[in-house]
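Take a look at the following structure, please.
Every protein chain but one is kept in place in this view of the complex.
Chains: A, B and C, in written order; residue numbering restarts at 1 for each.
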Amino acid sequence: MIEKYSVRTDLALEQKERFESDNVEVQGVVLEEDYDEEREIRITTVKIETENGAKTMGKPVGTYITMEAPNMTVPDESYHEEISEELLKHMKQFVKLEKEDYSVLVVGLGNRKVTPDALGPYVVDNLNITRHIVKEYGKYAMGEDQAHLISAIVPGVMGQTGMESVEIIRGIVNETKPNLIIAIDALAARSSRRLNSTIQIADTGINPGSGVGNHRNAITEETVGVPVIAIGVPTVVDAATIVNDTMENLIEALENSETLRGVGVVMQGYNAAEKYELIKELISPHLNGLFVTPKDIDETVKRISYTISESLNMLFSGGHAHNH
Amino acid sequence: MIEKYSVRTDLALEQKERFESDNVEVQGVVLEEDYDEEREIRITTVKIETENGAKTMGKPVGTYITMEAPNMTVPDESYHEEISEELLKHMKQFVKLEKEDYSVLVVGLGNRKVTPDALGPYVVDNLNITRHIVKEYGKYAMGEDQAHLISAIVPGVMGQTGMESVEIIRGIVNETKPNLIIAIDALAARSSRRLNSTIQIADTGINPGSGVGNHRNAITEETVGVPVIAIGVPTVVDAATIVNDTMENLIEALENSETLRGVGVVMQGYNAAEKYELIKELISPHLNGLFVTPKDIDETVKRISYTISESLNMLFSGGHAHNH
Amino acid sequence: MIEKYSVRTDLALEQKERFESDNVEVQGVVLEEDYDEEREIRITTVKIETENGAKTMGKPVGTYITMEAPNMTVPDESYHEEISEELLKHMKQFVKLEKEDYSVLVVGLGNRKVTPDALGPYVVDNLNITRHIVKEYGKYAMGEDQAHLISAIVPGVMGQTGMESVEIIRGIVNETKPNLIIAIDALAARSSRRLNSTIQIADTGINPGSGVGNHRNAITEETVGVPVIAIGVPTVVDAATIVNDTMENLIEALENSETLRGVGVVMQGYNAAEKYELIKELISPHLNGLFVTPKDIDETVKRISYTISESLNMLFSGGHAHNH
Partner (left out) sequence: MIEKYSVRTDLALEQKERFESDNVEVQGVVLEEDYDEEREIRITTVKIETENGAKTMGKPVGTYITMEAPNMTVPDESYHEEISEELLKHMKQFVKLEKEDYSVLVVGLGNRKVTPDALGPYVVDNLNITRHIVKEYGKYAMGEDQAHLISAIVPGVMGQTGMESVEIIRGIVNETKPNLIIAIDALAARSSRRLNSTIQIADTGINPGSGVGNHRNAITEETVGVPVIAIGVPTVVDAATIVNDTMENLIEALENSETLRGVGVVMQGYNAAEKYELIKELISPHLNGLFVTPKDIDETVKRISYTISESLNMLFSGGHAHNH
């Protein structure tokens, strides 16, 4: 069905799953899975290797690593430390800080005043920023052999600044010449079970339509001039998506169920487009702009942002970071 | 269908509507409607007059006034002033402050740290509190002929305090002897179009199951010893409710539509209980604890709480209040 | 000098010091000191043993333990853990939780919206609250042999509630019958070097004039009916106090210095009252209501409140608490 692929997800994993559920094989896309039973963390790597694969997937060529850890929504400090370390392991695949004086600009995308969109700003709040110290006192001021230059910006959203995030970032990159950007963003998922329990890392930067705010321009090596690693967590699901999904399930059930076999027979007479029209009519127009979110989203986003910033602090310092 | 009446709403108006949609007449319940076209405000008064009516409605005997103003979600200051004045007019039906030294305790129910549940605390933040001034300096300190004693408390939620709100309020009432309680609370609605655009005032107090937090005990004249006026605004809709509604629409459409007449015929063979089972199976278990809410809920709740507190400030002072 | 003893401090230790600096021995007051060099923590215990001592000190009979740890202002997580454990050790002297079902009400005094006064509310935010769980599911729900019933309230300040904190607390005590109250409050100190680096624990409750807000009534066993342990941290110093102190130093220097010996001779001709009048005239009236505070008070108060709440969580659970 046409609409099936138009419903929005920022997770490459979910995009891939949708093709699988239709038994469509996507050329140029490779999937690897790994499951850590003890800690209940599932790692999925989606590699989009060809332009054809990119076109089908609606996402650029690159590597997308997804960590799914259902317990991430639980306020267990030691479990969050494990997540931080697992995340560190995967970030190291993308971020090589071997060179001395390597300089990273961390960008906290999103709106600090809208809780599910505040992930990026919150991550930046907890980072150990070092660029100004290394520049003024030299690398030995940090008490480390290798002192990387870490800077960070929370550009705000277009309604607050009147500017595209990419304009602000490109300007700052031109002035401060970082080697790499790491951009943090809240994402939209298709599946409510991935809410606040999934982290995606990608070497493709931020692309149009990504993020909880949907008006963003691309922030990629092409648009800002340095490589961009993107870290995202789905914090919302469109309300319409959830209704849509359940209704597709209903129609499928009508077609397959023993009990309702008769209905199934009739439904088979209608084509995808007709069924899509039917669903579209029935979904309330009042759902536009509404999102599905847990009630304790404020605390959840704070906790996850802390987990990510701890991981970044470890990455940048080469060791373990403790910073409340 | 049985479940139809079990899905949760805190609005008496929505409860009444559900019976109407089934063409069931409810004995002992009277409905009055009024529509102000110019300002697009609909006022509905539901009076539950008998114990029978109360039983059917699942809500206690009393009067429930609902103001629906779709533009309440828009940040238009002068429109919010009109809402404040309209709300004032209706509160005056319930709250008679004729006596001098009349004393009112305003209770801001809910969780200040969870945005959609923070309505009550935010309203209390903007109130003009006078009890301590009148007690220390006399009523002339207020520069008013009639100086009412206004006090307020934000009791917090059980997870924060370890106590029922009713325990805290009863304790304070015993100590400070107010004549009346006005309790403000965030509500759950059934319909997403009522989100953040509806205010309900009731002379029945707060009853079990009301509010965005669902663990509350009754706060009523019976439990705290003084009359309790409740003011509420629906700030969330259960995610499951929205899915459920749309699916009921689908089944209804299957039964009635020209295009899908064949399916309709088959569906008629199944009874309500069978259809309910079908829906229940299809709704994702991951929707439990999820709510539908607009992304800008933070600002919306602040704006509406200000509108309500301005109205209360006018009510208590007898005039117009300005207080940023 | 008369005013010397009228300048405000909430620390028994500072009151005692002032007498010492004048070589006045205070009858009925015992002082013990202990210094942990490695961790740079100084513990001072002031015991006011007689009513005479209480009258001279201007503080009720009881035990006041002061922990001074200059590094408390530094954001070092492991040092804060040490402070938590040291604090735990001293709290255990006052709080005996041997009995099963022992019930403690923690009171977070102060104003959540005024940073230096927000210590109490912030401590309560991080507590593990258990009363409602134990009451509903029994003590085994906590996975502990001894499950104490911990409840907490943030009563707010009089300008917000129109009520004295003691009215609210007495009401709640009458309803919920705790065995003990632990009240947390931000204090005023005389000395700027004690700002945010000192914790006082006292078994005397909260007394008039204590706290950053100065309008409070006593919260003591006499006024609320159960023992009250008070925990406080000085977060502000009156601006006038600092000026006053430095000027006393100046006058003393004038009297004693080699260089200014001539002035000293003249000054000796003036008595304490005359010198006090001189100082009072010179202190700017614009200092009234002004406080001396570090610029990063927001983060400092958050960090210290977390240190205290961790200590309380350990106290209540009998073990180590982890709760972000």
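Methods note: a residue touches a chain if its C-beta (ideal position, glycine included) is under 8 Å from a C-beta of that chain, and two chains touch if they have at least 3 such contacts.
For clarity, every value in this text was computed on a predicted model and none was experimentally measured.
The residue touching the chain not shown here, chosen from A:Val26, A:Met72 or A:Val154, is A:Val154.
The hidden chain makes contact, of the residues C:Met158, C:Ile219, C:Ala239 or C:Ile308, with C:Ala239.
Although one chain is not shown, part of chain A still touches it, namely residues 113, 124-125, 129-133, 149-156, 158-164, 167-168, 170-176. With the whole complex as reference, residues 113-117, 191-193, 195, 212, 236, 239, 242-243, 245-247, 249-250, 253-254, 257, 259-260, 262-263, 266-267, 269-270, 274, 278-279, 281-284, 286-287, 289-299 of chain C touch the missing chain.
Everything below uses one rule, namely that only the chains that are shown with their structure count from here on.
To overlay chain A on chain B by their CA atoms, one rotates by 180 degrees, a value rounded to a multiple of 5. Annotation: the chain B:chain C pair of sequence copies touches via predominantly the same residues, more than half of the used numbers being shared. If you average the Cα atoms of chain B and of chain C, the two centres end up 42 Å apart. Along chain C, no residue makes contact with two or more other chains.
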